[in-house]
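The structure under discussion is supplied below as structure tokens; questions concerning it will follow.
Only a single protein chain was left out; the remaining protein chains are all shown in position.
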Amino acid sequence: MARYAMVLDTRICIGCHSCTVACKINNDLPVDMIYNPVTTIGPTGVYPNLHMTHIPLLCMHCDNPPCVDACPTGASQQREDGIVWVEDEKCVGCKACVMACPYGARHPNLEVGIVQKCNFCMDLVDAGEEPHCVKTCHQRARIFGDLDDPNSEISLLLNSERSVRLLPELGTEPYVFYIMD
Amino acid sequence: MINGVNLNQDGVEIKKSVCYFCHNNCGLLAYVKDGQVLKVEGDDSYPVNQGALCSRGNINHLFLNHPNRLNHPLKRVGARGAGEWEQISWEQALDEIAAKLSELKDEFGAETLATAGGTLRTDDWARRRFMNLFGSPNGFHNAHLCWIPTFMVETAIYGWCPFEIDMGNSRCIVLWGQNPGASSMPEMRHLSDAKKNGLKIIVIDPRFTETAAKADLWLPLRPGSDSALALAWLNVIIWEGLYDQQFIENCCVGFDELAQHVREYTPEWAAPLTWLDPELIRAGARMYATHKPGNIQWGTAVDQIGKPGGATMHARALLRALTGNLDAPGSDLLTGPAQDFITDEEMEANEWLPDEQKAKQLGSDKYKLTTWEGYGRIAEITRSVWGKAPTAEWMCEAHPPTVFNAIITGQPYPVKALITLATNPINSYGQTSQVIEALRKVDFHVSMEYWMTPTAALADYVLPAASTLERPTITSTYGCSDFLLASQRVVQPLHERRTDYAFWRELALRMGQEEMWPWENLEEANYYRIYPLQYDVNSYDEFVERYRFHFPEREYYKYGRLGFATPSGRVELVSNTLAELGYPAMPTYVPPAENEVDDPELAQEYPLVLTSRGGIMPYHHSEHFQIKEIRFLSHEPHAQINPETASKLGIQEGDWMWIETKRGRIRQKAEVTQAVHPKVIATERGWWYPERKAIEPDLAGCMESNGNVLTSTAEEHCDPMGGSWANRGLLCKVYKTNGKDGM
Partner (left out) sequence: MKHKETTWGWMLAVDFFFAGMGGAMIALAGISYLFFGDALTATIGNFIGPIFVAMGAGFLVLELGRPLQAWRVFMNPKAILTFGAWNMTLAIGFGFVFASFRIASLPWAGWVWAQQITAVSSIITGLIVATYPGVLLGRHNARPFWTGPGIVSLFLLSSLLTGLAAHDLANSLFANTTNFSKLLAGLLVLQVVLWGLYIYMKCTGTTNREATIAQQWVNGDFAVGFWAILLGLGSLVPLIIYLLPSNPIMTLAGILVLLGGAWMRWMVVKSGEYRTWLPGEEFYLSRLPRGDEEFLKALK
């Protein structure tokens, strides 16, 4: 079985928001639904000794996803390969998952009355391709792959570089990892 | 299935196209069915982007079908700028335009027609071909702000512009006023890769940019003071003995003279002019000179500082020569022009423009390097060595502000007709008030566009242009690279759109140029151009489908075989060509166009230093503001201001503020940030508001937040060599808007 994950290499991310647009366009999202914002921290420090980092965000595909636990309809699900997704037909738009998610990764789509989220582009992944945001990134700052495969690019990278996860204290066990400089 | 679109269904074709929303021209694949583009994605096998696309690249199919696109030829019926149009046929439009141009030519001479372009958006050799055959030397672009002067200065000194970077083998790169982190994602990718292998990155930029954040060394100089920095680097490299003795002995002339000439230009001398610590200046020079091979990457900044531009490019060019970083593995490569396919220049029919018409080129009396006199001389030398000349369209052009002046004043002769095609001068040329005045005044104005821009709004005829997916494209760096990348047409132009090539050709046919336009469409012309490559293909399309690229074998140290394309056959540290044209043979210090040292009085009123930049994500110059899927990322204009200055002025993050120079004022929102020096204001530049009506006097808010309202095209601010005007390093003041005028 696979266990999918993503690494965001903030050492090379330039905050260009290309991933944001690629996701939106290819997933046909309304303008105001953003699965993967990219935030900027800084420049911090005082001119001219400065530092700046960009943090690309998306659903963390938590191993212990509070959003799934919170969902009263069973629309929110976690696949065996770790991908957390919403089955549109079952969703009633109660937003319990929105409130449960610590990462702002769930978005009510008012046009259809349901909540939607990043699903690691599971259709593409199932077809053996990379998620849109990964493919579009000129910097290759987003690395997607299978952590159960010890020889995958992502496994090798996580083994060789120090990485952190966001809000680890909440116990959600994110499968999105950040390499910071 | 992807997003409800089944890309594997019957009848879906994959076409190999390219994104044209910036000069990187990333390769893309378009999925088409029944003339409908279902989806675009990056082409994995395309060397530039390897499958990636930036935000703009992703919206190519939305762009194609956007409801605001121009789809039919329009003829003005009301007053100019009133927004009253009648839809007419192409035939009528072309007939009437041709008739009007013939009439004006008869009365005022062919030079009365000028044409304005942007930079590298379309097949501009066709524009040039038309103009040459028509007899007017007054084609121009705002290429003066974008590489062209650099190209010519460098070619004057060592016979070609070494724009090709051998980054895989490089150990150090200087990004001089370039911010690829926002302007050139594919290049940034290569930088990041190389950095992992130890590449040193030096960024020379007044702003702490996306790129500076990843650099080994950041030199935040006063905007416009680059000439002092470049001279000081020359001084350090020569007087600390960091130069490449062997290269200088074997390949250069004039070293001793140059050494004496730059003796006074010490880092201590440069420090107060550049606001940099002398040790930081030294550190930069040493890093570049001692990490060989190394590169100095071109960035637009120096092309846009106006007056000191030429001298700075000159000094910067010499840095490469002194360190031997020319055409060696890992350094900046002097590829020369393409030897094996037909270049843009060869398509331009420059030989058809009579000498007496060349002499009438506006601005050629002052800005010789980028007009017929300088270009002619340099082209002659490159031809003798490389066999070919640089593209004349771009390298040899009328001087835009001089043309606009001629329209306004009728001096030195009347310019009555203007074709703006693939440009929005109101937002992208300098000193907007002058541009607008010229556009309001010119007798006859035709604009070929994708959108009803502020510029098109002031036209008599507006023609709908076909965009990238609707036409085939050859990418070859302004026609100056030795390689080419080819892309095919994805769909025939939608509605009544036509390619720019079709426009020039149809106009040409009506002006009696039939024999000179044998290629009925771009595919035919492109096939003609690649035919000498001798691939086993029967059409351009087949070439794209089967080969797509042509990269000649790389040859280092070509100068060993050919010499340098200069009068002496060597790298001229003391330049004969420049001297011949009446310019200093060695670079001297030229202060920023406006500065506190030479004009303290001005600095009293305008105490801050203004700069701007082109590379702003997600926009491309004045484009894409009408595309919601792009606009939401940054829906309002922002100017950077240091917290110290902001607090003195009572300005907070997100406040609207006025930014004012002697030329006018604009408002942008404050981005309060440490990224700039307390005395620097960095504006975004291309802004207009397509959500408003493009009618007089507002013209879609084109004066409200447009950085070019502030810039200067005054003769005293222009670079005497290349003619570029001053966008960066000007004096300004900033104040908070009050409730009413700030909205």
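Each chain carries a letter (A and B) given by its place in the written order, and its residues are counted from 1.
Going forward, a residue touches a chain if its C-beta (ideal position, glycine included) is under 8 Å from a C-beta of that chain, and two chains touch if they have at least 3 such contacts.
Because the structure is a prediction, the values reported are computed rather than measured.
Within the entire complex, contacts from the absent chain reach the displayed chains A, B.
In the complete complex, the residue from A:5, A:57 or A:137 that touches the missing chain is A:57. In the complete complex, the hidden chain is touched by one of A:94, A:122 or A:157, namely A:94. Per the touch definition above, the residue from B:690, B:707 or B:720 contacting the chain not shown is B:690.
Residues of chain B that touch the chain left out of the display are 66-68, 625-628, 631-632, 634-635, 654, 689-692. The omitted chain makes contact with chain A at the following residues, 30-34, 37-41, 53-55, 57, 66, 69-75, 90-96, 98-110, 112-115, 166-167, 170-171.
Throughout what follows, only the chains that are shown with their structure count from here on.
Centroids of chain A and chain B (each the mean of its C-alpha atoms) stand 37 Å apart. Within the complex formed with chain B, the residues of chain A that make contact are 11-12, 14-18, 20-22, 24-28, 31-32, 42-48, 50-53, 123-124, 135-140. Every residue of chain B that touches chain A in the complex is listed here, in rising order: 1-4, 39, 41-42, 49, 51-55, 57-59, 62, 181-182, 185-186, 188-189, 192, 208, 210-211, 213-214, 218, 220, 617-618, 628-630, 632-633, 642, 673-678.
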